[in-house]
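All protein chains but one are shown in place.
Note that the chains are named A, B and C in the order they appear, and that numbering of residues resets to 1 at the start of each chain.
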Amino acid sequence: MRYLPLTESDRRAMLAKIGVPSIDSLYADVPPKALLKAPIAELPNHQGEIEVERQMQAFANQNLGTASCPSFLGAGAYRHHVPATVDYLIQRGEFLTSYTPYQPEVTQGTLQYLFEFQTQVALLTGMDVANASMYDGASSTCEAVQMANRITRRKKAVISGGLHPHYHEVIATLAKFTGFDIVSPQPAPQGGEDLMAMVDKDTSCIVVQYPDVFGHVRDYTKLAEAAHAAGALLIVAVTEIISLGLLTPPGEMGADIVTAEGQSLGNPLGFGGPYVGLFATRDKYLRQMPGRLAGQTVDAEGRRGWVLTLSTREQHIRREKATSNICTNSGLCALAFTIHLSLLGEAGLRQLAELNHAAAWRLADRLSAIDGVELQIAQFFNEFTVKLSKPAAQVVEDLAQRRILGGVPVSRLWPGRPELENLLLVAATETVTDDDMAALETALKEVLR
Amino acid sequence: MRYLPLTESDRRAMLAKIGVPSIDSLYADVPPKALLKAPIAELPNHQGEIEVERQMQAFANQNLGTASCPSFLGAGAYRHHVPATVDYLIQRGEFLTSYTPYQPEVTQGTLQYLFEFQTQVALLTGMDVANASMYDGASSTCEAVQMANRITRRKKAVISGGLHPHYHEVIATLAKFTGFDIVSPQPAPQGGEDLMAMVDKDTSCIVVQYPDVFGHVRDYTKLAEAAHAAGALLIVAVTEIISLGLLTPPGEMGADIVTAEGQSLGNPLGFGGPYVGLFATRDKYLRQMPGRLAGQTVDAEGRRGWVLTLSTREQHIRREKATSNICTNSGLCALAFTIHLSLLGEAGLRQLAELNHAAAWRLADRLSAIDGVELQIAQFFNEFTVKLSKPAAQVVEDLAQRRILGGVPVSRLWPGRPELENLLLVAATETVTDDDMAALETALKEVLR
Amino acid sequence: IEEPLIFEQDASGRTAVDLPAVPEHQERLGGLKRKQAVGLPGLSEPQVVRHYTKLSQKNFAIDMNVYPLGSCTMKHNPRLNEKVARLPGIADLHPLQPISTVQGALALIDRLAHWLKTLTNMPAVAMSPAAGAHGELCGIMTIRAALLAKGDARKRILVPESAHGTNPATAAACGYEVDPVPADERGRVDLAAFKAKLGPDVAGTMITNPNTCGLFENDIIDIADAIHAVGGYFYCDGANFNAIVGRVRPGDLGVDAMHINLHKTFSTPHGGGGPGAGPVVLSAALAPYAPLPYVTHGPNGFDLKEQDEGGTAFGRLKGFHGQMGMFTRALSYILSHGSDGLRQASGDAVLNANYILAGLKDTLTPAFPGTCMHEALFNDDFLQGTDVTTLDFAKAMIDEGYHPMTMYFPLVVHGALLMEPTETESKDGLDRYIEVVKGLAERAKAGNTAYFEGAPYHTPRRRLDETLAARQPILKWKPPVEKQAAE
Partner (left out) sequence: IEEPLIFEQDASGRTAVDLPAVPEHQERLGGLKRKQAVGLPGLSEPQVVRHYTKLSQKNFAIDMNVYPLGSCTMKHNPRLNEKVARLPGIADLHPLQPISTVQGALALIDRLAHWLKTLTNMPAVAMSPAAGAHGELCGIMTIRAALLAKGDARKRILVPESAHGTNPATAAACGYEVDPVPADERGRVDLAAFKAKLGPDVAGTMITNPNTCGLFENDIIDIADAIHAVGGYFYCDGANFNAIVGRVRPGDLGVDAMHINLHKTFSTPHGGGGPGAGPVVLSAALAPYAPLPYVTHGPNGFDLKEQDEGGTAFGRLKGFHGQMGMFTRALSYILSHGSDGLRQASGDAVLNANYILAGLKDTLTPAFPGTCMHEALFNDDFLQGTDVTTLDFAKAMIDEGYHPMTMYFPLVVHGALLMEPTETESKDGLDRYIEVVKGLAERAKAGNTAYFEGAPYHTPRRRLDETLAARQPILKWKPPVEKQAAE
């Protein structure tokens, strides 16, 4: 058992020192009927690396990875190229095997990168202040609604039909248990929803997505003004953070809270997690913001340094009065995010965003030239919606048989709605080649024939 | 250009400080006709990670990797399982991007592991002292012959026909240029060569391999005694270092110098390199030993520490009088070796060696039951020779068409010798599964039919 | 070594990433193209590598020495797990691929679920919670959903005073009123007080077992019976499952729901504060209310249930299916240890903690008599009359090459020092640790207060002014004023 340093003779010596005859005797407080006397027999015993790797490889072999075929999947998770530097650095034991930086003298490394991360997120979103990450974009958005409820002391959230339905469901789940209301129009792929019509004096916030789940890039400036006039906050959720390299940041549109999924920078698709939730807001709401914060201070010798701060908002101090029950954040994913963004810098992020936009634009033109494919939206970043002449789920399955991951059928997100059944979300990032596009084009023609 | 920190404005400021108008003007000493004015046009310009990875992956895709099919190749390079820990640790920048430890105050890490490495090699081989590694097993063996020449002041080496022909060729190449002689009997797969018959008063050393290139495990105790009686040294080369986990070490047989290829521990097959040459000898020959040495000493405060030592043997001090022209060793490969062996420890190495032996034994029995396959040797470690009913090179090619790497034809090592044409070297390590063996068995039956 | 912020190393236009030229294209951004620069710094790759390498060197980590942080379970993180988590075919799967293309991934989740259920003797498990606290939320929501399904709108959750702060925070987040239960003089839940608080409005209780004092709640079955008797549910905080895995199955104790911190019991890395993963095992009574999505066995292999229109699933907790990367690492660990190894690991963890307790009990003051489970708890009586505080004492560990132990937690013990060595420390290592702690205690008793007040001395930064940080929060870098003016 390679992870266990104690030898049998160590154990004997230690038991003697403790004054008990056996390890089992240290479990004397366990009710005897619940104490197992031997390893659980239904489960296999220990194995070496060779066997474990073989089994894990066998799981991997049964999947079709996005890196091994043309893939155009988005809808809240995006395949991007992550520089090799990122993966090397996050695996350094000093980062990987360190704990939450509660003892700042021995965790200045973690604290400094969190401070840099917070700055990056605030800059990207155009906001004053950001926290040190949350679980994912959906949980950030859900926390944002709760924060708006606390700030406005109101209990109703108006949610755009263009918000990713998983995000919507997470908010709805919490609403059900904590007792606030949500209202929402039907999804409108081509726009036209009137959210202000649903806002009333109980409304704490309006939640929109940017670009929305259909890829639509919308201007929320007027919505922000109207929301503020009604005493509500505007929450803008971003599922593709790279879009903010090219788009006007939500902060400039008047958003009060910006939440985002940070996976696109530094983090693998990983079948859905772990990801990294971003959360930014205005200075005035700082003390209502959930999550951990790294703050600048000085040490006993007057040197600049960093600490976790404002922890009086947190559960380990405030217990049932905390702003959130969240204890862990997404430290290592935040590290990957911040390293990737440091590598890109201003110029690199801009170029990356432009490459994504150009790829999507070119793909949209190629696909909309196919019989049975209709582009649904005119302004988008790296993802768009097309209407097919057949149900999208079956088309995607047929494409998968040809080893092409052709997109996300809208019916996967909203099942059982005939009006959405033929809609397909298609994303194109910098990883998509001309050959990939040609392969999709050819296969789609076949499948739609 | 992601690896270059200077910006154009940096360059301008720096040139101003230096007082020259351009970078080109710093090349004023170059004869003008030889100074290029622009990038070489026949070569492509810089590319990003995405494109470079794609091109390197394309090279990889055109090969049949040993990890992706049943493989039984040996003859001086062996596929073993390397624990994930090894690869993580050797990639730490403090090891990977450090220089030769000439400044001991800032390289105690490298020096300590080299000292541990030297101890491990001395223990494994049963010798008094080992150096801090050389290029590979062949160059170690060649250096050993030159060392024997220096010690004995004689100029003739007797080389066993069981020594890997590549090692033999490397020695022969050096012999040709530095003016010493080598003599050698024909290869005798089933043993029976009489090396002492070739020894005379000019003989500096006898070079044998253990197990020999055909897999044969031979006792060299009597040969050592006879060599010593004739005033010659016995050099024992080991190409599969893991064998010494199970076999009597050459030091116990009376070897004067033991050389070895260390690739099997910690290092990938890597199409032949970089590998790590091991070199061990008796205390009395220490000052004639080539290569770098880490030695224990104390620092200014009396604390134990390590330095490179006895460098007066080396080229950077002795120049044309050095024991060897070698300047670089195989530091990072030695690190991988030493970490892997630290992980194994006494018990792990023993078990690993037994697993290899058991795999080879089982495979030998299965194969020798096939019509047209005859086992050639009765005592071996993890590799053995079989005689096929057809030329081995063609059989191996036919097996490769079936995605099986079936072994190394002896004709690849000694081409143009009809008596060796049907011989095949087959190795089995801990990575070979029962399924792999069954696949080879089935395919071999087909191919030999 | 001082290392400036990345923003202080900026040079305009520089980037550490070379990308292909952008092909000519029309812009379809509806006039929403960004007008101002983001403000990100430009660095080259060598600078970025050096920056984060140097930052990493300012951290303490398990890879360096004993990390005796009680209640945090800082154990060895095998690199095999990092390797398998990065396998193509796992790391590059999109969460919304066709189910036919992710059968291996679903099989992996199902295999891990099987282990978790078997190790706990519980019939179901919700895999999606992203961390321990998220698991708590999942568990309490499941309980609430089960009660609501019966039309039973109970209001109170009983939580021991010694609980992790997440327990009351979670209960409150789900709309429950938190009713604290005192500890008895043995460091366990006061059974009589507990029973006295029971009633028809009690939805359940959240109890950590082994508890945060490092003790097994020996009345646990009585507690479970009592809460069940009033129609409530027993939520077990599984943070300390690492002490009993392979030896005690929570299902045998009457637990209805329990989260499992994969990073604590199953060695996924802490990563400087996440990501975690907190699957929740559930009893038969609660299983129908588990959240979406979950893996099912269908006629064509594995399936993923993502929708439950009109069903009993209580909802969704996370953007996608769960912390797959952590599942992969945890399964790799579980398969490596196996049934026998997990049992040995929990036993060694408890043995190591008791070895520390035995080694220090005459020098420090144990909070409670007797043996402990996986962590040893001391109060600050041994520092009485010394002017050295628990904080000072713990900070002095740093100069000795150790991370401090947990301080002032659990709250029920005065000036608590909580030490959890885990099973991955060697006897030699513990012997050295014990000597160091003893040496410090003797130094404190000898009156060397200044040494402790000033500690640590040998770190990149000495004690930091946390008050200043909170009073005048600086939470992001801003360009120096001169530079702003110049622009």
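Here is the rule we go by: contacts are C-beta pairs under 8 Å (C-beta built on N, C-alpha and C of every residue); 3 or more make two chains touch, one makes a residue touch a chain.
Keep in mind the model is a prediction, meaning the values are calculated, not measured.
Looking at the complex as a whole, the chain kept out of the display touches A, B, C. For the chain left out of this panel, the touching residue among B:M147, B:I182, B:L278 or B:V307 is B:V307. Per the touch definition above, the residue from B:T152, B:Q288 or B:Q351 contacting the chain not shown is B:Q351.
Residue-level contact of subunit C with the missing chain is found at 1, 9, 11, 18, 44-47, 49-50, 53-54, 57, 61-65, 75-76, 78-79, 336, 401, 424-426, 428-429.
Touch with the hidden chain on the side of subunit A covers residues 1-5, 7, 9-10, 46-51, 83-85, 87-88, 93.
Simple rule for what comes next: only the chains that are shown with their structure count from here on.
Summed over C-beta pairs in contact, the chain pair with the top total is A-C. For the pair subunit A and subunit B, the distance between C-alpha centroids works out to 47 Å. For the pair subunit B and subunit C, the distance between mean C-alpha positions equals 46 Å.
Work out the mean CA point of subunit A and of subunit C, and you get 19 Å between them. Among the residues of subunit C, those in touch with two or more other chains are 12-17, 19-20, 43, 45, 49, 53, 78, 80, 82-83. Shared interface positions of subunit A, i.e. residues touching 2 or more other chains, are given as 2, 49, 83, 88, 91-92, 343, 430.
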